[in-house]
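One structure follows; several queries about it will come next.
Excluded from the complex is one protein chain; the other protein chains are retained at their positions.
Just so it is clear, A, B and C label the chains in written order, and each chain counts residues from 1 on its own.
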Amino acid sequence: MNRQQTLWLISILIIVFFMTFPFLYGRRDYDYIMHVLITGFFYAILASSWSMLSGYAGQFSFGHMAFMGLGAYGTALFSHYFYLSPVPTNLCTEFEIGDQYFIIKDAIGVTSSTLDQDCLTKALAIWDGSVQITPMPIWIGILLGSMLGGIFGLLIGMLVLRLRAAYLALFTLGFSEILRATISAEIKITRGQAGIELPYLFENGITVFGHEFSKTDKIPPYYVMFFLLLACMAVLAWLAKSRFGLFVRALREDEDAAAALGVNTVRFKIMVFVITSTMAALAGAVQAHYVGIITPNNLMILQMSLVVAMAVIGGLENFAAAAIGAIIIQFLLELLRESFVIGGVEVDMTLWRLVFFGALLMITLRFYRNGLITPIIEFFTRAHVASETVEKRMDPKTEDVEEEGITG
Amino acid sequence: MIELEVKNLNKRFGGLHVLKDVSFGIKGAELIGLIGPNGAGKTTLTNILDGAIKPNSGTVYLNGQRIDQLPPFEVAKVGLGRTFQVTRSFRRMTVLENLYVPALAKHVAADKTEVTNKALEVLDFLTMRHLRNEYAQALSGGQQKLLELGRLLMLDPDIIILDEPFAGVHPTLMEIIYEYIRKVNEEGKAIVLISHQMDSIFSLCKRLLVLNYGDLIADGAPEDVKNDPVVVDAYLGKDDDENSDTTNNEKQNSA
Amino acid sequence: MEYSAIFWWTTLWLLFWGVVGSIFTRRVYLRKDLDTSNSILVGSMVGAAFGPVGLVPLWLKTPEISRKLILIPAFVSVGIMMIAFALADPQNNCVSNGSFVASQITNGLIIGIIYGLMALGLTLIFSILGIVSFSHGEFYMIGGMLVYYSTVVWFPGLHPVIGVLIACLLTFMLGAVFERLFLTPLYDGRIDRPVEYGILITFGLAFTLQYFVQAVGGANPVKAKRFFDFPRIRLPDKADPWLIKTSRGNMELFDTISISNPRFVASVISIMVLLGLLYFLYRTWTGKALRAVSQDRDAATIAGINPHHMNMLAFAMGGMIAALSGATLVQAFSWLPQVGMIPAMRSFVIVVLGGLGSLPGAFIGGIIIGLVEAAGTGCVPDPQKASSYIPAYGMIVLTLTLLLRPTGLLGRRFASGTHGKL
Partner (left out) sequence: MGKIKIIIPRILITILVIFASIQAYAASCPIKIGGLAPLSAPGSVTGGEAMREAMLLAERDINAKGGVLGCDIEVVITDTEGLPEKAAAMMQKLITQDGVVAVGGGYHSSVGVASKDVANSRGIPVVFAETWNDTITGDMQKYIFRIAPLSSWASGVIWKFAAQAPGVKYVAIVTENTDYGIPAAKECVEGLGSKGISSITFGVDIGTQDFAGIVERVKAERPDYTIVLLTGEAGFNYAQQAADAGFGPQDTMFHANQAGLESKAWWENVPDGNLAFMARIGVPETMYSDSALKLAADYKANTGKDGIESYALEAYDSIGVIAQAINEAGSTDGDAIVTALENISHDGVLGRIYFPYGSKKSPSEDGKGSEWWHQWPDPAITMVQYQKEGEPSNTMTIVYPEVYKTGDPIYVD
């Protein structure tokens, strides 16, 4: 068995482990651990897609969380404002579609229950349970949210074509700040910092293999998020292996040279923006439905720094490493909340864990530039290279062109 | 039949008139030297031919297709390849991947094994086969230069512009590059060689173009050019040091 | 509110012709075989200011682009926006209330000076090291924290100005140590993408510092005492103090403009520091060496300057300047470990607007941003939203700058080193 196969085996083992985990684990904190893992998968999607954007394509964007937020808010607003009803409310904006009425709820912002109510609540009060309204299927919302992310990815990608490095980072940071400010200011529509509530992923529960799961059960969202992660990883793996991966890495290394060799740098730059921001938006939309609430604080730069740190510690230039790093770090961050005592001094880990995490980030950057996970993966995939080179060099027959006094 | 036609090219940067009505043509697998003092506009000319910057006026036709308004990647597909004055390999990609880029970029439906075989052939020619899976940044400066030439072979263009291929190169390597140029030329490709090393230019080229501060002051056989009083006056008399590249600056200006 | 349509249509009109101008002017200049640098800026400005009336002659005559050609249309566009705004909302304080406008402008100027100083640190770091420090806001936060701790917790009763000096000293050392430990790999080519490394490593520092301060000091809002109280002045006399009237914390000029003490003191300190900095940069050997390195690293090395020392000095000084802004503002704002974020973002905007690496640019940029934010908070008609958009005002300026003139107002065409590339 060679190393490549070992790597495959390990990957399969990891996948099998996560597939069976919900059935193997049975402690009292089951729900919490499942929650941590679901969040871990969510961050893994963000970190791996961000590694495709910044690690592979070299587009250092700090706006990834903004795309996540676009997806989440896209689906949140969709499910918050649109409903189907068999009878007209005569209060809301509504359109007749077939035998149903398409209802658009009016935006009333944040209220206290004694104050104004939206038209639909009023109508429901009048009907007093005699009419059943149907909320929109959430998958449409998730789809729309992802598309919204993709469209903005396209626009931003086109805008930043000429910007490099620091300018790109600043611009995308600015974009996410504008988006955050807009969401928190437009209270009437987005409910501002109060956040907007969403239906759960399986609002009415779901029955799988005869087993009924309620809307708050962790197993269905766990598998949804896990398969989403697998799907994203599959797409990223395919992209990385295909000419797309080759070209975006070439343009990361040297845009002019890549263009001179026939690579349509403009197209690939925009494509990588669109693909990764769609992924981020998709993850955001699903996560929002899982958590049940989305607030503009999710778009804050601190959240972004978490994704950046996860990707860097895992390995920026390998999306799989970034994903694994994200899961492990999310897990450790949650579990290291326990305080401990050293030499009579109590260290409150709820506070210090993030300090250690930041220090780890800096040390990783300084001394393990490829991240902590990438070297392990490279060990399996690239181990033959060094031996090949050495072998050849040892061979006296080959006349190598060895360098002396060559500048380059 | 390879045919490049450059007509009345003009390029200004701010108040600087870098190219003044430059016209010339290439027919068939010629091996041409392009010389001129620092700041003569050689690199600008290369950048315009390659599409990296647009001329203010004038036209460039390659094999009957107008290329002066095309972006670089289209120009590369039409059939013009170039190297850069400073070696620009894709440092954190393997040698093979470096070679895949042009091949896959040019032929959308290229077969991977075919490309690999071709790449290995190229590597054999460059005596670098054993390094195929090394990252380019692990290579020596000279090897990176060879790799850049190898990429051009993979792109398989009709015309190759080599910008200072001999700058700071070790003599052993020089031999390989000589051989490369001759071989590629024999295979039916036109080559434009930009260099400050007159010996190399004179030993390789059958035709010389001389640029002097934007003017194309001579175009002809090396012997004729050598004796042209204008050229002697402008250039051959004194030979400068390595000049500094202005590619980036120029691009900034045009942006 | 019916009239606000005027404002939006005017904005749309300006935007439309601005875009048309920016796209086609460049093409016209290119076709006419002319210098195209700045043609986008000129096109958009002329388009926005005069619409087709301005663009057609511009395209026909294609005059050489001069500063005048940029500035006049720019001011005209701003003027048109102002008039449209005034027409749309005549009741607005920004239109009808002169003393309000004066107060807002004064406030904008004063806070702009402080912003400018902070951004100066960022631009100093950039001009020497070629990296954008994402930990700038945390230095600002630490500066304020140190003043609080030294004057209230560690040595109660210590004069805040000494606290400021302590803060400067400690942050200078922090910056120097960080630079030695983490930024040295930038200089010897061991790193393939130095700009990205710089961003990430300072990002990591910011993260660590912020949570470190929170873990050590807790997250309670703190604040230092006012450095100086205003003396009680009433001029010309007690009965009719129309010229100047002061209370402990407030100064009122001409019965209209009120200036708060902490901001006034902070801006005075900022100006003094700025003058000191200018003296340092232009009159002392070390300062000259710094500038030499920022202009041409290799030449400076040949001239006997050790660029590594200059790197350390620049980063430490840049951090110290940010800390100083924080230290002077801790008397004005409640202080938390998170306070650095907003000023850091603002500094980014300012340095891009002023031109990355340009010292005077940072200062001018600071004042412009100060004024823009004052105008934004002061004039946006809906009081529910005006202040929520504060972070966005600066970001809109940033976006426009990057689109129209990426080098900024006073940016050098090519910042030092290859990685200063846009």
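We take it that contacts are C-beta pairs under 8 Å (C-beta built on N, C-alpha and C of every residue); 3 or more make two chains touch, one makes a residue touch a chain.
Only a predicted model underlies this, so the values are computations on that prediction, with no experimental measurement involved.
Contacts of the undisplayed chain with visible chains (whole complex): A, C.
Considering C:52, C:79, C:249 or C:276, the position touching the chain not shown turns out to be C:249 (whole complex).
Across C:180, C:225 or C:291, the single residue that touches the chain missing here is C:225. Only one residue in the set C:14, C:195, C:277 or C:374 touches the chain that does not appear here, and it is C:374. Interface note: of C:193, C:263 or C:405, the residue touching the hidden chain in the full complex is C:263. Shown as candidates are C:336, C:351, C:367 or C:402; the residue that touches the absent chain is C:336.
Chain A residues in contact with the hidden partner, per the touch definition given at the top, are 6, 10, 13-14, 17, 25, 27-33, 35, 39, 109-115, 181, 184-185, 187, 191-195, 214-216, 291-295, 297-298, 328, 331, 335, 350-351, 376, 379-380, 383. For chain C, the residues touching the chain absent from view are 93, 97, 99-100, 103-104, 107, 111, 152, 214, 218-223, 225-226, 247-250, 252, 258, 260-263, 332-334, 336-339, 341-342, 373-374, 376-378, 383-388, 390.
Just so it is clear, only the chains that are shown with their structure count from here on.
If the chains shown are joined wherever they touch, the resulting network links each chain directly to all the rest. Taking the mean of C-alpha positions as each chain's centre, the chain lying farthest from the centre of chain A is B.
Contact tally for A-C versus B-C: the pair with more C-beta pairs in contact is A-C.
Chain B and chain C have centres, each the mean of its CA atoms, that are 45 Å apart. Residues of chain C in contact with at least two other chains: 406, 421-422. Residue positions 162 of chain A each touch two or more of the other chains. By the touch criterion stated above, chain C contacts chain A in their complex at residues 126, 131-132, 181-182, 185, 191, 193, 195-201, 203-209, 211-212, 214-215, 341, 345, 348-349, 352, 356, 384-385, 388-392, 394-396, 398-399, 402-403, 406, 419, 421-422. In the complex of the two chains, the chain A residues touching chain B come out as 162, 243, 246-247, 249-250, 253-254, 256-266, 317, 382, 384-385, 388-389, 391-393, 398-408. If you check the complex, the residues on chain B that touch chain C are 10, 12-15, 54, 56-57, 91-92, 137, 248-249, 252-255.
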